[in-house]
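Dropping a structure here in structure tokens format, bear with me for questions.
Excluded from the complex is one protein chain; the other protein chains are retained at their positions.
Then we have chain A:
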Amino acid sequence: MTTQTTTETQAPATPKAPKALSYATLGGAVLSFASTFLAWTWTAEFPGNLTVDGYPGGLQLLTLTGALLTAVLVLGGLGIPGLRWATPGGKYASVRLMALATFATTWFTVIAIAVELGGLVNLEPGAWLAAVATALTVALSFALPREAEPTGTSGWATFAAFFKAPAPAAAKELPSWAEILLIAVAFGIGLLAFTYGIGTEGAEDFLGFLLLIGFGVAALNKSGLSRRLTGLTVKHKNVTVTAAFVSAFAFPFTQTSDAYTSVGTNILIFATVALGLNIVVGLAGLLDLGYVAFLGVGAYTAALVSGSPNSPFDVHVPFWAAVLLGALASLIFGVIIGAPTLRLHGDYLAIVTLGFGEIFRIGMQNLDGTSGPDITNGPNGIPNIPDLEMFGFNFGESHTVLGVELGRFSNYYLLMLLVTIVVVLVFRRSDQSRIGRAWVAIREDETAARAMGINAFRLKLLAFALGATLAGLAGTVQAHVTYTVTPAQYKFVESMPPNSAFLLAAVILGGMGTVSGPLIGAALLYLIPAKLQFMADYQLLLFGIALVLLMRFRPEGLVADRRKQLEFKETGQLDTPKGDIGLSKAGV
């Protein structure tokens, strides 16, 4: 691979670390590992069970994972047979970051114990050992050689050079089954991490988890493993998509109660709508700030025909018909809003769509019998939406499938996953077609696109309407999941997603124009406010700060579009195995 990026320069030859130093770092990691088997505090008041000698629990598991991965990376760097795969790229930068990951979660835990329980006396020797061992590992890891020369003499440049790593060499060809197995393993690990994150009990566990994941992913990027994995997923695209959905399907089966499947369901709704918005924003480049209204149109439509006693229409249509009606209503609403507004550009469009989004909400609020005809019960919304029943399968009841009891939310989770699959399919297929190329062309340069024979207005309207339809689709399920639809659920901004601002943020945070970006972005933007309830008052402030930081340090989002990746990194080459991935290939 001949790629040269700003963050990863091709060092002529990485200086070799003295063996003793590597082994010392390894020793630090082992010590950190061992410390998790000791008690860190004496009382079970601190969440998780950190009081037992003999086996790790709660936050100790995170330290354990971090220490283990650090050890693996050190051994990979030492060239130990069987572990060399761990560091195809940066041998030492990755160790440093992983040591930092371990250090960050461990110290966070130790400090949290001291603060919450009121003093250092609450720390058992195990905690002291963990703190010292992780700090020692970090110190030793920084003694390992740098893999790139500093770009300048400033302190920052010197520091940054510690984290520069060479790009991995081209991967050896493995037999297909082995590559597919690796993808499956990766998704298994992903599911495990997600399940852990969603199941964290307190804010402490979740923050520790975020710290480990944040630094850990950076470490895996530097080690070159992520890039290797990306290479595999690009090569086996369909396998990857299947693996992703299999792991998503597996999620409710890993849960013993409905507590977290309800979170999963809400994340799916949020993520699906964000993906629909990604067609409008990411592909066609239309800034839509009122997108949540389309979710509302779908939900209200489904609620009105659901047979709810509070609906003015005394009808109960089958769900498939409600889905079609909801999608159709959203489609019509999308065209009605899009036709006049899509002649505007950029900021103007954003403001007008924001206005229409609010008009929808206020309109629903006023159709209450006093300000207008009584259709929606105004601010009270439509409650008592019955659970779905399809083919004698009642979504409100628990069912035992494959020996696992699936509760109400598991049922809806699985239903919603089907909707997500539909939306992913629609996104991918429209993106990789004549229509998708026209959208991107309009986003890039509308005048040139028109001069190439593209009817820009029609295609923008198509993107807008398609986005609206997909959101409406998700809305029909949402109505049944939440039992009630009220206008207040469809605000521009609010502390809990989905709302227009968070939807847009999920798309931008995750990565515009990608499939996985909005899904990851939505999961994070849902989990973070849900888990960190104690910060609820500052949520929007923190949200704003996070977005500013993101735009400064990673404008392409967490998952970079192949096009965007090249744009922001200023590289000339594609870093794909054969220089040809789906984007330019038809009929995938």
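Keep in mind that, in the parts below, contacts are C-beta pairs under 8 Å (C-beta built on N, C-alpha and C of every residue); 3 or more make two chains touch, one makes a residue touch a chain; residues count from 1.
Methods note: contacts and distances are computed from a predicted model.
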Message: There's a gap in the complex where one chain should be. From "Phenolic acid decarboxylase", "Aerobic carbon-monoxide dehydrogenase large subunit", "ABC transporter ATP-binding protein" or "Molybdopterin-dependent oxidoreductase", what does UniProt name that chain?
response: "ABC transporter ATP-binding protein"
- line: Full-complex touch with the removed chain, picking from A:A284, A:A438 or A:I520, is A:A438
- prompt: Looking at A:A86, A:L406, A:V426 or A:L503, which residue reaches the missing chain?
  reply: A:V426
From A:L388, A:I454, A:A471 or A:V485, residue that would touch the chain that is not displayed: A:I454
- prompt: Given the full complex, what residues of chain A touch the hidden partner chain?
  reply: 425-426, 429-430, 432-438, 440-441, 444-445, 447-456, 462, 466, 563-564, 566-567, 570-574, 579-580, 583-584, 586-587
